[in-house]
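Heads up, one of the protein chains got dropped from this complex, but the rest are sitting where they should.
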Amino acid sequence: MKKTIGLFLASMMVISLTACGSSKNEGSNTAANGKVSIIITNGKGEIASQWEQAAKDFMAANPDITVEAVSGAVGETINLVDKLTASGKTVTMAMMSPDSITNKYKDFGIDLSAEKWNEETVYGVKDANGVIAGFPFSIEGFGLVYNKKVVEKAVGGDFDPFSINTRDKLKELLDKIQVSGVKYPVAYQTENWSVANHYSTQFINQAEDPNTIVDQLKAGTLDLASNDVWNGYYDTLDLLVSAQYNKYGERPLGKYYDDAHVSVGKGESALLFNGNWAYDSLQAVSGEEFGFLPVPVDNNPDNPLNNKIAAGPTNVLVINNAATVEQQEAAKKFLDWLVYDQKGQDFLVNQAQIISAFKNNSNKVTNPLGAAIAEAVQADKTLPFSSNFVKVEDWGSILAPDIQKYIAQKESRAELAKVIEAYYKGQN
Amino acid sequence: MISEKSFLKRLGSQLFFTGPTILLFAIAVLVPFVYGLYLTFTNMSSPLSPLEFAGLSNYRTAFADSRFWDSLILTVKFVVATVILINILGFVLAYLVTSGVKLQNFFRTSLFTPNLIGGLVLGYIWQFIFVQTLPSIGEKLGIEWLRLGWLGDEHLAFWAIVIVSIWQSAGYMMIIFVAGLVNVPKDVMEAATIDGANGWHKLRKVTLPLMVPSFVVTVFLTLKNAFMVYDINYSLTGGGPYDSTTMVSMQVVKKAFIENNYGVGQAEAFILFAIVALITGLQVYFSKKMEVAA
Partner (left out) sequence: MNARKKASLLLSYLLLTVFFILFVFPFFLMIVNSFKTNGQILENPFSLPASLSFGHFSQVIEQMNFFVSFRNTVVITFVSVLFIGIFSAMTAYYMVRRADKFNNGLFALMVASMIIPFQSIMIPLIYIYGAKLHWIDAAPIPLLIVLYIGFGSALSVFMYHGFVKSIPYELEEASLLDGCTRPQTFFRIVLPMLSPTSVTIAILNVLWIWNDYLLPSLVLTEDRYFTMPIKMKVFNGTYMNDWELLIPALLLTILPILIAYLFGQRFIIRGVSQGAIK
C-alpha cells in the first residue's frame, strides 16, 4: 500500500509541476498597467512563422501593445475564431474569407470605412450593410496556368497570353501543343474548391456587379440552362477535361492535385486551372516559367470575360466588435503598420509573398504567377474574384459533388442547372 | 463476491475503487455529452451564436437529410467489410506469430508498426500509393485499368479506404489476440495433442472457444472504429469522388462545421450514437453470454 501511495504522490507531483508554468496567466485580454493585449488570428497556415515575426516587429515599434499572433492549421474541424471564442477568449482581429463578412460572421466586424488606408486601395470588402468591414490582406487570382516553355515551343516563338481570347483560339492552341509532341496538353485537377468555388462561379461575372446575378438566383429569375455565359464556361470545361486533351480524361475525377502540378511543372503537360498559389507546387519540380491565360467563355474576342483574369481579395482582416475600444484601436494600428510602415510592407510582400492590395506598397512578389496577377491588376485586366460572392463552404460541400458528377458525365448540364437553382431558392 | 457487512465500509471501498474513474469519466464524457444533447434542441448555426430553443426541428431536418442516410448506408457496408476482414487477418497474424516461428518478436513488432502513425498522416501516405504508385506500376506492366489511380472511381475509392483500414488495424487486433493466445493453458493443448487432435481440430475445439473474450474485445473495437471512421476517410478520399465515399462521421462534421448547421449536425451525431449503441450493445450482450458459456 505504501508503494502505491508513493506512486500516487510522485505522479501528483508531476501534475503539479506541469501546472506551475501555466498558473501565472497574464490576464490576457484586459489592459493591465496601461498595456493593451490583443489576439490576432491568421488562417493561412503556410505563413505562420512570418505572421509571428510580424507581430514581434510590430510590438518592437509599439511597446504599449502586446500581440498574441495565432495561426490556424489547415483542415481543422473547428475554425480558429470559433475555437478561441468558445474557449472564452476574445479574438481582437481575425483573418477570414471575404464571403464570411456577409454570411457566417456578418455581425462580427466593426466599420473600417473611415480608415486612412482606404485611400490606397479599392479592395476593401463591404459587409451586408454596405460599409467596409474587411481589410484586404491578400490579393489572389486564378485562370489557366501555363508552362511558358511548352507553349512557346508549340507556337514557335513569343507568346502573349491575352491573345487567347476565344474558345476556338484555346482549342487551336491545345492542338498546336499536341502537334509539338505533348500528348496531353491539359492536366485538369478536380479538387472541390477548384471546380466549384473557383471555376463554376465565374459566370456571375457576366454582370458588372456580381451581386445582381446572385440576387437573381435567389429570386429564382435566372434560368441557368438558357444562360449563355453559364453554358459557355461549361463548354470550355468540356474541352479542358475531354479525353482528347486531358491527362486524366478517361477518369477525370481523382486526387490529381500533386500529379497535375508535377506534369505542368515538368512540361509533360502545358495547362491547368488554378490560382497564383499553384506556384508553390509547380516550383517544386523545376525552374520553368509560368503565366496565366484568361478562361474563354465564348468566341467573341471583344467579350471582356475573355480578356481578363479573375483577381481580388481572398483574405481579409476584420476587427471584432466585441473587443474593447482600446483593443480595437490597437488592431487598427496594426493595420496601419501593414500599409504604411516599411517593415509591415516588407513582411506582407517580401516575407509572406503576398500580393498587396495597396498602391503605396512598391515591393514586388518574386513568384511569377503572383507577379502576373499583380501586373494584371495594374493593367486593369481583372474581373472580380467570383467566389467572394457566394458561400464558399456551401459551394465546396453541397454543390461541388454535383459539379464533379457533371465532369464525370454522371449528371447532365440541365440537372446541374436545376441543382444550383434549387440551392439558391433554399437560401431565402 | 465482495460482501462487506457495514454500509459505510462498502461505500468506502466503492468510492476507493471506482470513485476516481467515475469523477474523471463524468468530467470528460458525461457532462459534455448531456450538454451536447441539450444543444440538439436549440438553433445554433455556429458555436458562437446565441441559443434559441428549437424543439425537435433539428431531428426532423436530420431524418429528412438524404445525404445523412446515404452516408449511413455506405458506412454499414464499410463496417461489414472491415469487421470481418480485420478480425480474420488479425487472428491469422496472431496465430502465425505464435505458431513457433523464430523471430516472433521481430514479426510482432513490425506488424504492429502501422499503428505508430496517426490516421491523418496515414491517409496522405496511402494517397501516394493509390495515386502515384499503382498507376506507375500499371504503366510499366501495361495494365490499363491501373493507369489512372483508384481514388477517382467510387467503388475503387471505397475499397481503398477498406484496405487502408485493414492495414492500420490488423496489427492492433493481432496484439490483443496474441495476449489471448499465450493465455491458452499449455496443459490443455498438450492433452489435446496426446488425444491425437490435429492442428485444425485443436484450433477449432480448444483455441477458438478460449479466445472468445479476445473476440468480444476485437469485434467491439473494430465495430466501433468502423462506424466512426473519420481520419482515413478525410485524408484519403475526402469523401470524393462526388461525395460517393462520405461516411457518416464525415457527413456529421460537414453538416455541423462546414455548412454551419451546428444543431442539425449535432442531432445527426446523436442519431448515429443511438444506432451504434444499439448494435454494439447487442454484440457485447450476446458475446458476453458466449463468454460465460465457453
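Each chain carries a letter (A and B) given by its place in the written order, and its residues are counted from 1.
Basically, a residue touches a chain if its C-beta (ideal position, glycine included) is under 8 Å from a C-beta of that chain, and two chains touch if they have at least 3 such contacts.
All of these numbers come straight from a predicted model, not from anything done at the bench.
Peer 1: Given the contact rule set out at the top, which of the displayed chains would the hidden chain touch in the full complex?
Peer 2: Per the contact definition above, the missing chain touches A, B.
Peer 1: Who touches the missing chain here, A:35, A:218, A:266 or A:413?
Peer 2: Of these options, the touching residue for the absent chain is A:266.
Peer 1: In the whole complex, what residues of chain A lie against the chain that is missing from view?
Peer 2: Here the touching residues of chain A are 1, 3-4, 7, 11, 14-15, 18-19, 21-23, 25, 28, 44-46, 48-49, 70-71, 73-78, 83-84, 86-89, 257-259, 261-262, 265-266, 277-278, 280-281, 284-286.
Peer 1: Counting contacts across the full complex, list the positions on chain B that touch the omitted chain.
Peer 2: 1-2, 13-14, 16-18, 20-22, 24-33, 35-36, 39, 47, 92-93, 96-97, 99-101, 105, 107, 109-118, 120-122, 124-126, 128-129, 132-133, 167, 171-172, 175-176, 178-179, 182-183, 186, 199, 213, 216-217, 220-221, 224, 227-228, 230, 249, 252-253, 256-257, 262, 265-266, 269-270, 272-273, 276-277, 280-281, 284, 291
FYI, only the chains that are shown with their structure count from here on.
Peer 1: Report the inter-centroid distance (CA atoms only) between chain A and chain B in whole Å.
Peer 2: Roughly 36 Å separates the two chain centres.
Peer 1: Hey, which residues of chain A end up touching chain B in the complex?
Peer 2: 75, 77-79, 82, 85-86, 104, 190, 192, 248, 250-256, 258-259, 393-394, 396-398, 400-402, 404-405, 408, 410
Peer 1: Can you tell me which positions in chain B touch chain A when the two form their complex?
Peer 2: Contact set of chain B toward chain A: 45-48, 127, 130-132, 147-149, 151-153, 234, 237-238, 240-243, 253-254, 257-260.
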